[in-house]
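Quick one: this structure, given as structure tokens, is what I'll be asking you about.
Let's look at chain A:
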Amino acid sequence: MTAVIVKALADLRRRRLQAGVIFVTVLLSIAAGTMAVTLMSQTRDPYQAAFQAQKGAHLQVAYKAGTDPRLLSTTPAAIGATAFGGPYPVSTIQFKFKEQKFFVDAVGRDNPLGDVEVLNITSGRWAQANDEIVLTRSFADLHGISIGDRVKVTSVAQTPLLSVVGEVVDIDEGSADLSSQRAWVQAAAIPSLTSPDSSYYLMDYRFAADPTRAQLQGYTDRLRAALPAGSITGSLNYILIRNIFNITNQILTGVLSAFSIFALAATLAIVATLVTGIVISAYREIGIMKAIGFMPAEVVGVFALQIVIPALAACMLGIPLGTIVSQPLLANSSHALGLSYTPSFSIGMDLMILAAGLLVVAIAATLPALRAGLLKPIAAIAKASAPRGAGGRLLRTSAARAHLPRPVVLGIGDALARPLRAVLTLVTVLLGVATVVVAVGLPRSFLLINNSATGAGNYQVVVTRTSAYPDSEVMRVLKAQPETARVVAIGGQNITVPGVLDPVNTRLYRGDSSRLGFLVIAGRWFSAPGEVLAPAALLRDAHLKIGDSFTGSTDGQVLQLRVVGETYDINNFGHSLFMDLATMASTKPAIEPYMYDVTLASGADVAAYVHRVAAVQPDLIDVHASDTSIITPVQIIDLVLLVIAGVLALIGIGGVFNTLLLNTRERIRDTATLKALGMSPRQVMAMVTASAAFLALIGGVVAMPVGLYLHHVLNDVISNSAGNDTPPAAYAVFNAYELVLIPLLAVAVASVAALVPGRWAARTNVVEVLHAE
Partner candidate 1 sequence: MIDLVRLTDVNKVYQGGITGALNGVSISVEKGEFAAIMGPSGSGKSTMLNLIAGLDRPTSGTITVGGTDLAKLSEGGLARFRRDTIGFVFQFFYLLSNLTALENVLIPAQLKGGDAKAHARDLLDKLGIKEVADKYPARLSGGQQQRVAIARALINNPMLLLADEPTGALDTHSGDQVMELLGGLHRDGQTILLVTHDAKLATRNAARVLSVVDGRIVDDARLESPERAASEVIRVRSEETSR
Partner candidate 2 sequence: MSLKYGVLGLLKGEPLHGYEVKNRFEAMLGGTWEVNIGQIYTTLQRLERDGLVKPVGQRGDRRKLQYELSDAGQKALDQWLAQPDSGPQQLHEDIYVKLLLATRIANGDLQPMLARQKRTYLQRLRDLNRLEERARHDGRIDLARLVRGALLHTEADLKWMDELSSERFGAEEAE
């Protein structure tokens, strides 16, 4: 055994460069893998922990303002809830802090504790007087509101001032930049904050065990049956909330695990290539080792150890690195839930990753090394190096026919001289380039979807009004501005759709909504009352397809609706409807829009416009430029993709580099012969570079469809996880020239990687090599 280790260490010293390649590639792939595994193991835990600790509600139902509270108090028993909270009076209010205005749902609740939905006060205290308000921590953090600040409620004519006295974590909500937020006041304060049509009752229900989606559906059906028609205006279930909360980490985990498998595969390809190469070049040495008494298993051990030692070093560094890098992502989710952050890693899991990583690397190293173990000593000593095939003839002939210079033709031939090695190298290149394609494409798809959701390029200004300021006034003010090119007014309403658990968030448009930039995936945009569009999830859950008609209901009134198209909605997990305001007006004439997407004439000064319109009515309307920035989770995913692409590109380069190193070393005698025949150093460089460029070109060309396919699949997975189909435009985010450019870039990078082995080959000392026979 000592002899095996001594020999392995001696060989390692001799093959430092290759040990370096192994170290770097294993480091990168094991770090990515550790990140994926760490995230995966933690993703579900924090939410579950917070849900249990805060006795989260399994179901929350909003009831129409006029509903009898006594009737509501009978509902828990009706559906077998083991605990409940409420009814809490809720009013949607707008308040102003500094120059910004915000909408929140103000919940009238006297006590943060209770049997359901315990609110975790992270700072300050609960509201005790009518002029006090409690905000969510993420909302306060995002907008820079601190305890002691005063906010002015602008949605009621009296514009009362409220003091912020506490911050809480509400597990029902995502972070403030993604979703609307609640605030809490004393129940007695609600009436003074209520404007017409903006209040409702909220009930929280908790059951003995986590109910299934079907059970939840059953509960809401029973509630509907027990109460007057139209009593239920909205509901929210814990499964949806948990999904919202987890979606970013799930996508991240998915992306990371998929690509860390890529990274590992590429690394294994390099390991196998390297060991095969070492065995080939050490043919005679193997014979000598055997002749002096190494057992076959010991010979295999020598070669496997040369890989396992640098791999072990890489793991020792890579596993902690992966664990550390995943901490911010984990801390992020803990923080959002108000859980105290504790560095989350498990020694046991890390050891398992170490063991698994080493095992896989060892297997990849041992399989090709077995060849060395089985070699007959005499045969091995007799042959200086392993026999080689006459591969790539067809290719060489066609390359020659294409009148490529001879060094280039020779280089291309060399690239394929060992078919297995060529294939393994192509795999590493392919994985690297494909990942780069994904990393280039997905952020663009995200951007496209983000732009459609934020109206980038279609409207520039968003105005919201409070009920104290009538729709007609807003329209008059906007129309009066010379830059106003188009105004689309938007209202909202929840509509109950048969077969769908929670009432569906519905957006109602007045004006030319077809030009707001919504992505129509199939069918068309609505053009007449009664026509609706919905994302994939709603169509699926309600068993609808384009052309189908269905009956929705709101406030106890029925609506005849017909699906004319499928659209994309980044919110609500695909449970939303889009229709003309007029559709609703037929059953509910009082409904009015509260938001206005304003398109300005080209070249208009958006800031000046916002400033001017805001000045017309400082309290009752909110005017701001449309925020088209990319939401944080997407930014994180983009960043992770970029890093992963970098990792795989590096591994790909490592693969090419490693193969070139092996090829040039094995072919040193041929190179020396060519130099003797008059090949100039520059031609030698050209030959080696051509080898690399060819591999990169083939790998790159094959990688393009693979990358595009992956981009397609990931788009689908991500869209589907948010309840949507992928808009066709999100697939087609590549320009034709990029499809050519990316493989060419791979060629360029590989050519640079070829410089070191190329120079090495160009400097071959002919006399030494040819006379060392």
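Selection rule: all candidates are chains of the complex that A comes from, given by their letters.
Simple rule for what comes next: a contact is a pair of C-beta atoms (placed from the backbone, for glycine too) under 8 Å apart; a residue touches a chain by one contact, two chains touch by 3 or more; residues count from 1.
If you're wondering where the values come from, they're calculated on a predicted model, not measured in any experiment.
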item	value
Of the listed candidates 1 or 2, the one touching chain A in this complex	1
Touching residues on chain A, where the partner in the complex is candidate 1	388-393, 396, 405-407, 409-410, 413-414, 417, 669-670, 672-683, 766-767, 770-771, 773
